[in-house]
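Quick one: structure below, then a few questions.
Every protein chain except one is present and positioned as in the full complex.
Letters are used for the chains, namely A and B, taken in the order the chains are written, and counting of residues starts over at 1 for each.
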Amino acid sequence: MKKSLFKLTSFIMAMLLIMGLVSACGKKEEPTDSNKTSTTAPKKDDKGDSGEDSTKDGGGYTDYSNGFPENVTIQIPVYDRAFENWDVKDNYYTKWIQSEFGDKYNITVEFIAIGRSTEVQDYTQMLAAGTAPDIIFHYDMPQALAYYNEGATQVLDLKEIEYYAPTYYANMKSTIEQYGAVNGEYHFFFAERPEAYNWVTLIRQDWIDKVGKTMPQNLTELNELLKAWKEAGLGNGGGNLVMNNFTYDYPFRPWPIDRNERALYSDLSVAAFTWQPTYDYLKNLNYQYNNGLIDSEFYLNTDDATTQADFVSGNSGIYSLYLSKNSTVIENLLINNPEAKVSILDPKAFVPEGKVPQSRAYWPFGMIMGINHSTSAEERAAVWMYLEWMSQPENLFFLQNGPEGETYTKNEVGLAIPVAGYDGEARLSNNMNKDYWCLVIESAQYDDLQLNYQANLNNWAPAGYEYLIEDAYKYYEEYRQYMTPDALFTVVIESVANNKAELNDLWQELYVKCVMAPEAEFDKVYQECAEEYLAAGYQEILDEKTEAIENGLFN
Amino acid sequence: MKMVKNDAGVLKVRKGFLYYIKKDWQLYTLLLLPILFALVFKYGPMFGLIISFKDYKIIKGFLGSKWVGFDVFKKIFEDKKFWEACRNTLLLNGLTLVAGFPMPIILAILLNELKGKYFKKVTQTVLYLPHFLSWVVIGALAYQLFGYADGAINNFIEDLGGSRIPFLQEDYHWLVSYVLINVWQTMGWGTIIYLAAISNVNPELYEAATVDGAGRFAKIKYVTLPGIRSTIVTLLIMQLGRIMGGSFETVDALSNVATTKFTRTIPVLVYRSGILNAKYSESTAIGLFQSVIALILVLGTDRIAKKLGEDGLI
Partner (left out) sequence: MEEVMQSKVKENKPGSNSLKNRMTDWIIKLVLFLIALTCVLPFVHVLAKSLSNEAYVIAQQVYLYPKGLNFEAYKKVFSDYSIIRSFFVTIFVTFSFTLTGMILTVCAAYALSRKHLKGRNVITFLFMFTLYFAGGIIPDYLLMNKLGMLDTIWSIILPLAFSPYNLLIMKTSFQSSLSDSLIESAVIDGASQFRILRSIVLPLSKPILATITLFYAVGRWNAYQDALFYIKQNINIRPLQLKLYYLIATSTEAVNAAMEGTAQYTNPEVLKAACIIFTTLPIICVYPFIQKYFVKGTMIGAVKG
């Protein structure tokens, strides 16, 4: 028995060793990318320069405007959302891009499909295999930083971007300078994000009318309204599980804002459990829960389908969503409740008396991008040229709308109206080719403000409900003065990256526990939960951030 | 050729390696392709387990990442949540095994007793339908039916005058519901292998039993069960090996954030650190831990089975 066991073990070891060598050899091993932790000011000068915004005319950069001497292939990532009958790698528009851009400069543009719901895994696998595209992208900063931490991105030279992509750089210069640096080097560039105000909260206007009230102007009035609804047997105020994107506490924050305090606590990816606004928010939620004002099973509403179910079936009277012209929620609501009427809930209704309707200002950028660490200098130049080409208004407009007269017509004010039911060769993707032009801008824009507003109405309002977007816009303009952007640290806060997933899970458990506790015990339960939260890694985060703030490493 | 004493103390000729290959070359040939598949597709990637001992960074790759020895494991074992996950995993899987292992056997025997061919065929097919439902669907359905405030079953109970039951929203209730739903999902499919095994039992044995005056129950006890014993033992050993494993989906589909006492399991940890958190070293290390436990369990139960007279797995 012992002998065969020995034979067995040695056999296994041998096999593992052989297999390991076989699979490891031939694999390109990159030398470690520098993960510098210096905190010097971001470099603005390039290699051969004296550090001034000096004149540049090809000093150090090769001019490829007549094309590359040898064909260069660039691999551009594009989200694959599995739209029916749509091949993201090969369609009318990829061909158009190749002929209008690629052929002109002797560049082959290859599109690499990235699954929208599996993008991090896709990127990880491709990076491990060395087959990742030339652009590494993501919508969220924490994940983009994670890519940076893995060594996936290379250092950028802003002057180079300016040289090859002047239009693009003119649009994005301030954004890149402000947000693109990590640990003293530039790694990220961005797509523009125009203003959007289609995140709306719908409320059952017919229920408000039925209990003889008016649109609530603050939290107290909202709670009274909900109580009236409950007494009239109409329904509750909805509710869902807050899982990420932590913006719940904005209505409870003090105004004006203390810059340092905001930098310390306000974080989209980690809930500020121990902060006073969170305490106030939870206390209110606890009150609402214990008095039956919100959905007693709000924590089961973990995705849009379950939250929408409550609203559409008539159980709840409040529901938030990104409204678009194809949203079916109102239609579904009417089928189940023919007498329903909806309005936009004034954002003021969530604000306790004495505070102002604060909200988070969006980053000025949409897509966050980095250049693959293994991309060569020529490929990189070609990428900049691609961005430059796409930033030209006529190219962008074509990608967003298609050929004029075929896929759209311009109405009398110059707005592009899509031809209904067009099914020809030049068909755009289900999201208007967004996944191609999202590299430069997040939504379609017109230069003329009025035209832009009209276009937004068309895109965001379901037919017959333009008033919803109009109201949303009205509130947006009114409360714009209270929108503040998150602080962005110029160093990577390691403890956030390490702890955020854990803390997110813990947040969900703890906050639900606090909300569901009896009112008399709320303070006690909150204290216990706060301690647990701190011990699980939040204290670490606070400490690291405090140090960074004291050294002024944020903006 | 050597001369050695074998176990009985008799002098025998010890045959060399080549002798056996020559004798059974056909059997070894049959094994060639399977072994090749196993080597390439299973043992090849196993090299990746090495990142359990490294601080894995994607770009540095498997070889380039820094070696950290047992640091990753230390970090995992020091985390209180890990041991809670172990306890939960064993609890959930253990209970599911106890409740769920006999069910397919019982069902298979019951089905076997059926006379009507049509009823038998239809019932069999219907029984394994749950196997085809994805857990996402089962989870959504479970809450629609068993939800405390609004579930159809609870509405029905209340209509009858009873009080609502928090099937999925109280820790111990959740535990029972979880086990029952799991058993429900797997039992029908499990009957297939037992039905196949039952049909392998020599009918002459049944005839002999009838002659001896055995009733239906006795026949089951003395003919059917012993006849499928080896299948039962094999499946039992393999399932015991999985007691530290399980899938992430089944727990995730049925859990909610208000009822968390038993819902953090090892597969959930692996999913969170591996997929959500991109901590690949950690998730691989936890996976390695699971694998080692599984191996020990399988070898152990196999030993026990052999001692009890079974053929065992190996």
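Here is the rule we use: a residue touches a chain if its C-beta (ideal position, glycine included) is under 8 Å from a C-beta of that chain, and two chains touch if they have at least 3 such contacts.
Remember, it's a predicted structure, so these values are computed and weren't measured experimentally.
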item: Contacting the left-out chain in the complete assembly, out of A:128, A:285 or A:492; value: A:128
item: Listed residues A:154, A:201, A:308 or A:508, member touching the removed chain; value: A:308
item: Option touching the unshown chain, where A:170, A:335 or A:361 are the choices; value: A:335
item: Residue among B:126, B:176 or B:304 touching the omitted chain; value: B:126
item: Contact set of chain B toward the excluded chain (per top definition); value: 20, 24, 26-28, 30-31, 33-35, 37-38, 40-49, 51, 62, 107, 110-111, 113-115, 119, 121-134, 136-138, 141, 144, 152, 184, 188, 192-193, 195-197, 199-204, 208-209, 212-216, 218, 222, 230-231, 234-235, 238, 241, 274, 280, 283-284, 287-288, 290-291, 294-295, 298, 311, 313-314
item: Touch list for chain A against the chain that is not drawn; value: 4, 7-8, 11-12, 15, 23, 26-27, 80-82, 84-85, 87, 89, 112-118, 121-122, 124-125, 128-129, 131, 196, 198-199, 303-305, 308-309, 312-314, 321-328, 331-333, 335-336, 430-432, 434, 438, 442-443, 459
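Note that in this section only the chains that are shown with their structure count from here on.
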item: Centroid spacing, where centroids are CA-atom means, of chain A and chain B in whole angstrom; value: 40
item: Contact footprint of chain A on chain B as seen in their complex; value: 39, 43-47, 50, 57-64, 143, 147-150, 169, 256-258, 260, 272-273, 275-278
item: Sites on chain A touched by chain B in the complex; value: 15-16, 19-20, 22-24, 27, 29-33, 120-121, 124, 127-128, 146, 149-152, 241, 296-297, 299-300, 302, 315, 373, 501, 505, 508-509, 512-513, 516
